[in-house]
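My questions all concern the structure below.
Removed: one protein chain of the complex. Kept in place: all other protein chains.
And then chain A:
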Amino acid sequence: MAATGIKARFACKVGTFSLDVDLDLPGSGLTALFGHSGCGKTTLLRCMAGLQQARGIMRVKGDEWQSESGSRPVHQRPLAYVFQETSLFPHLSVKRNLMYGYRRIPQSERQITFDQAIEWLGLSHLINRMPEKLSGGERQRVAIARALLTSPKLLLMDEPLSALDQSSKREIMPYLEALRDNLAIPMLYVSHSTAEVARLADHIVMMDKGQVIAQGPLQQIMARTDQPFGLEDDAGVILDATLSERDKRWHLCRADFAGGHLWLRADENLAIGQRVRVQVLAKDISLALSEQADQSIQNTLPATINEIALEVSPGTSMVRLLAGPTPFLSRLTSRAVHSLDIAPGQQVWMQVKSVAIVD
């Protein structure tokens, strides 16, 4: 891990808030730093970049950025940072904003070309505009392209969508997904939005009061019965699935995942063979001891009970199930758990009331 991953250990105090973390993160894919506002996720990101002074260690793929004996200034770290608010230089055109970082790295280190960045983020028609003539979404796309043009070894993003309206968010999401899938650069993404994390993250670090309370691959963290934030209503699993069949008559698509398949409503423009992320909420899964034919629910799956957490809140229990290798969560009343008399290892049928593609 040490040579290929990211090592981040920091301790600092800002007023009454103190940050204390020790993380080993994967050196690829998108890692979300997730938590309520004020939990220290942005502070942690700023410490990693060197924008905030803190005692600690920061190592990226064997390259030491900060150690106990010293810290490299921000401008000498091969990172890129996308800020929350628009951060384009108001006195420079889009083109000169993009060139700002690009011009400042040696030619031999340029791995992303100007034309590539413009194409990836769809900026060719904006290149001669001034920042104030752009929409919020366009500005953030320029900021992302400008960051990428420094050919960073690590891409840090601090809630890049939070200042945008819903339609701008929807406009940028596909770009972020494409970057996650096509770039070999590890990305750290700060967010307090479950929806963004569900759609983008491969790996997740949950924070609370300046501490890391859980971390691991997204699917595993989401399928824990002890939801760190008591997000009972939002609790649920994320599946990576492939669309395999379209039922034109009933306007449904079959999504295959490791361990089974689910039928769901899919947009006409989603192609067969396409990979999608599917969210199944714990409150939308009920359990039956045998397969029920005479009922309205279309998605029923056999599964094995893996773990039962009784009384996660008064009267409510959380059940973890496995369909093949894939974990699911079901939220039941404690009385239902008692009367079904279920136990780990038992075979049951999951009735999935609702499934949605994450977007």
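The criterion applied here is as follows: contacts are C-beta pairs under 8 Å (C-beta built on N, C-alpha and C of every residue); 3 or more make two chains touch, one makes a residue touch a chain; residues count from 1.
Please note the rule applied: contacts and distances are computed from a predicted model.
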From the names "PASTA domain-containing protein", "Molybdenum transport system permease", "Transcriptional regulator" or "Thiol reductant ABC exporter subunit CydD", which one matches the UniProt record for the unseen chain? "Molybdenum transport system permease"
I'm checking contacts with the chain that's been left out. Which of A:V74, A:L270 or A:V358 qualifies? A:V74
Touching the left-out chain: which of A:K7, A:R146 or A:R320? A:R146
Check the options A:I57, A:M130 or A:A336 and report the residue that touches the missing chain. A:M130
May I ask you to list the residues on chain A that touch the chain which is not drawn? 49, 51, 73-76, 79-81, 83, 85, 87, 89-91, 100-101, 104-105, 130-133, 146-147, 150
